[in-house]
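Only one protein chain is missing; all other protein chains are in place.
Showing chain A:
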């Protein structure tokens, strides 16, 4: 993601150099309408202008391309969820502002649902905040709690917004890569990837304000184990650090795995912010509703950010979400509950993707959770000589694959910091929360590819 900036950086990404360039541009313009100097961006967004999604969504927008890139379901949300939104659209008072920190019926539903999982009472007004997607929760948390000069530990690969959000807060991201245990012959699983305990410990310093945890993990699908979470918790407590836990895929966990909330570990409730997503829970990414749960002494700061950024989220969507939650809260242990039925449905698709990728000689990393799967594509030996030479291998591969094979994916090095890109640049991420016909089309492309090779 930052290779685009590298080119800018070669001119000197320091504000001073850019100022010089801008000033010299001014001398060339006579009219007052072209004042470039003061219209320069604020320092907080320096170098944060490029974005992998903007770039790759454009590429995949061609309707003839089978899109396994962006994490967007092309399956329908469940009927009752759509119905609740239709109902909300007919309810007059829902067309006006609601409570800024979260629509009352929604925060009540979230409180009721999560009390079961946290095994404690959660105050709907003081310990919950509804945000513009989980993305908004991440933003509120980082803006509310992280200061310039603070360090924030991020495990690589990472959902790409963590780094720019930390930088926008003028803080320093400190990276630690997930590393694979040696495996041979057997299936490669996301559980084979973990952090080295001593390496993680070494990343903590007196400046460490927070660690960002993402479980289940995007893009790898890793579901952190109790032991791994305990190590992280111990370090957070030892170093008096916050934990921002991105758990948007919390329901999407496959057989043999269990999602655990680090906030429920001893000593962790008071220092953990846990983030969830309506988009990922109910397959409604376009509703852009998320939430944060945590102790009031942390949530209140995210609420302050909220009242100075968007103030409130859309009312009818929040009401519909609340009603959808009430339906599933009543049957949370039943197989028909969407929190149980969706992972079952996706496990089948996951297994299909694994089989498909293996059939072309790729070695995918079988995810324990989430709706992505990554695979090392270098064995396909694609001829990428036409592609731009200064981009990482996976960027070139995805662009080549989109153009020549009409199949899109996302390069995993987009989820890496500059130093770690080379470790992951042979990997490409595929999204499998797609209808069968989409996966069929992908299968056809991959089979044809395979037969071309032989």
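Definition applied: a contact is a pair of C-beta atoms (placed from the backbone, for glycine too) under 8 Å apart; a residue touches a chain by one contact, two chains touch by 3 or more; residues count from 1.
Here, contacts and distances are computed from a predicted model.
Missing chain, UniProt protein name, picked from "Kynurenine--oxoglutarate transaminase 1", "Proteasome subunit alpha type", "EOG090X091L" or "Ras-related GTP-binding protein": "Kynurenine--oxoglutarate transaminase 1". One of A:111, A:191 or A:283 touches the chain omitted from the figure, and that residue is A:283. Checked against the full complex, the candidates A:66, A:85 or A:178 give a single residue touching the omitted chain, namely A:85. From the set A:168, A:357 or A:374, the residue in touch with the chain omitted from the display is A:168, counting the whole complex.
For chain A, the residues touching the absent chain in the complete assembly are 32-39, 41-45, 48-49, 51, 53-54, 57, 70, 72-74, 76-77, 82, 85-86, 88-90, 92, 94-100, 119-120, 132-133, 135-136, 139, 143-148, 161, 164-165, 168-169, 209, 226, 230, 234, 237-238, 240-242, 264-267, 269-271, 279, 283-289, 295, 297-298, 300-301, 304-305, 307-317.
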